[in-house]
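This report refers to the structure that appears directly beneath it.
Note that one protein chain of the assembly has been removed; the remaining protein chains are unaltered in position.
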Amino acid sequence: MAILSSLSSATLCGASVFPKVLACSSEFSTNLSSPFESSKICLTSSFPASRHPKKISTWNLTRNVAPIQGIRCHAMQVETRECFTAGKKFQLSDVIEGQQFDREMLSAIFDVAREMEKIEKSSTQSELLKGYLMATLFYEPSTRTRLSFESAMKRLGGEVLTTENAREFSSAAKGETLEDTIRTVEGYSDIIVMRHFESGAARKAAATANIPVINAGDGPGEHPTQALLDVYTIQSEIGKLDGISVALVGDLANGRTVRSLAYLLAKFKDVKIYFVSPEIVKMKDDIKDYLTSNGVKWEESSNLMEVASKCDVVYQTRIQRERFGERLDLYEAARGKYIVDKDLLGVMQEKAIIMHPLPRLDEVS
Amino acid sequence: MAILSSLSSATLCGASVFPKVLACSSEFSTNLSSPFESSKICLTSSFPASRHPKKISTWNLTRNVAPIQGIRCHAMQVETRECFTAGKKFQLSDVIEGQQFDREMLSAIFDVAREMEKIEKSSTQSELLKGYLMATLFYEPSTRTRLSFESAMKRLGGEVLTTENAREFSSAAKGETLEDTIRTVEGYSDIIVMRHFESGAARKAAATANIPVINAGDGPGEHPTQALLDVYTIQSEIGKLDGISVALVGDLANGRTVRSLAYLLAKFKDVKIYFVSPEIVKMKDDIKDYLTSNGVKWEESSNLMEVASKCDVVYQTRIQRERFGERLDLYEAARGKYIVDKDLLGVMQEKAIIMHPLPRLDEVS
Partner (left out) sequence: MAILSSLSSATLCGASVFPKVLACSSEFSTNLSSPFESSKICLTSSFPASRHPKKISTWNLTRNVAPIQGIRCHAMQVETRECFTAGKKFQLSDVIEGQQFDREMLSAIFDVAREMEKIEKSSTQSELLKGYLMATLFYEPSTRTRLSFESAMKRLGGEVLTTENAREFSSAAKGETLEDTIRTVEGYSDIIVMRHFESGAARKAAATANIPVINAGDGPGEHPTQALLDVYTIQSEIGKLDGISVALVGDLANGRTVRSLAYLLAKFKDVKIYFVSPEIVKMKDDIKDYLTSNGVKWEESSNLMEVASKCDVVYQTRIQRERFGERLDLYEAARGKYIVDKDLLGVMQEKAIIMHPLPRLDEVS
């Protein structure tokens, strides 16, 4: 899992982070206007902050935006078109939560991810994002997630500004508001990837910034790019997303990856979701209500063996000690209740897979 | 403010950090000697340490230095001359304090900053500093300042070696002297940007290093690049520096930015400076004496409203809790005494501006 997860993650990030460039280049490859003009079109929403652009209304295809002066454009540095044709189908200005995606956008993102895997495997260094600067603003350290974004950026020829521990190391420690920090950092970079310890922080940052913001995890909120990777992995491994049964196991109350994953699975047909978790960390009602109102069948169970025998995917997660604070007794009670082991593998269907977002303790033996 | 400040900062750094390259290229663009030779001239003082160069006497124009063998040269990678003509007028080997600048040098730096803004806005990636390595050695974390230097370096095609928290993470924690650290780092890089918790540390580092050192803030000492940015901002917003009135407000005893700013303002004609601060953090005598001996009119006042009504610039700063140690009572007494709010805006002149070096707490509502 680790290998697949990290690799796809690296490529998927590349894809989900830079839709505008991709959109731009699709223009580039599908009309006769000069690359410079078409590239203007794609970049309007990644415009440097100081020039107060009109922000593109999120999630709409914007095929015709009036050209604007003085913007940074790199379409002419692109080696091949092939890498881009997929980008045509969607336009993002921020990546904040699972709910924001629709089925068509997801399949377009999968197409881009496949193109990115070609680039990752190809023999030459990609210059796709040459001249672009990504700021990874991590208020909560996460080597895995941070390096996956930075690896994707550098594999595509872009550059990175990074802070590993903004909570301690930045002015946040001196009491600066997130808004002031974002307004500063957007002056230095073309896109911000943010991990924060508070749910909703990414949305707040996106509302402030005039450049795209990617939510790389906001407290117990969401982790949309991990979930994008997870559905991409399921699609690749199982071959479909419609009609699958998925067991979400472990800390469902604090696990932002399972929350985002549930939102994304809800975009597909005839999906059945089983929640298997200790009583104290059960899936919250907002997700259950969302699934119900979107016609997704879900069920809670305390019998992992029985559930596993019926699922295509068993998605195991870690009981997050850090979310229990002083109540280590509750933590000890919760962890180790549901373990993926040989016996479980025994009852699972032949083509079923086990997934884990990592880090992993002893919940997968 | 934040946006303007950060943006200009990014560009100004580019300018103030690499005068030699700029000087070099001015040679390149103003004589007929081969670019290679002229580039030799410019780099003599950014010479790798291990080759013990003669250090250029600081602040003098050195138009003719004997060529030296085996140095790294990139003048040939420069796309346009235009970016450089401004560099001709000054030559720096370190940036340590506000006092080191003179009026002519400042106006030359402004010219470079304007050129850099063009590059920052232009459509192609600059290769101006390709092949150069900058080490950002931060003993005191500062995401804003560090990223502004790193952004400038990367926007100009250079590379960065970075340490976010050298105080804890480097051998300093094991008791190594600053000199030993500098002698090591100068072997890895072409220029060092240093933030340190002790006043005078930058000067000590510059005395040790055979490569240029930029002071990015040394304890309660100075913060010259912030001040360069501030006078550049005033020039751009007010249109002049001669004859302006500036109110420096807040923590003037511990604020290194106001100290450096005062030194720079003293280079211009008929400047009037008002100091408005709680009793406990009044501006220190060294600055007052410097201003007096340089014929700059200054005055202390406790009436911010009255001062604001007379000023072109109200420069507000944060009361720095971290400088008060245990005496939180004194901190609480000091903060919130002088606030920039709607009422204050009401009395200010039409074209007057409010500036703040950030981070900002509640001193600007």
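As written, the chains take the letters A and B, and residue 1 is the first residue of each chain.
Everything that follows uses one rule, which is that a contact is a pair of C-beta atoms (placed from the backbone, for glycine too) under 8 Å apart; a residue touches a chain by one contact, two chains touch by 3 or more.
Just so it is clear, the structure is predicted and the values come from calculations on it, not from any experiment.
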Can you work out which residue in B:R114, B:K130 or B:K288 touches the chain that's missing from view? B:K130
Given the contact definition stated above, which residue among B:S122, B:S170 or B:Q235 touches the chain not shown here? B:S170
Residue by residue, what part of subunit B touches the chain that was omitted? 36, 48-50, 70-74, 77, 130-131, 133, 135, 137, 159, 161-166, 168-171, 173-177, 180-181, 183-189
Go through subunit A and note every residue touching the omitted chain. 2-7, 9-10, 120-125, 141-144, 146-148, 150-151, 154-155, 162, 164-165, 318, 320-322, 358-361
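By definition in this document, only the chains that are shown with their structure count from here on.
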Roughly how many whole angstrom separate the Cα centroids of subunit A and subunit B? 38
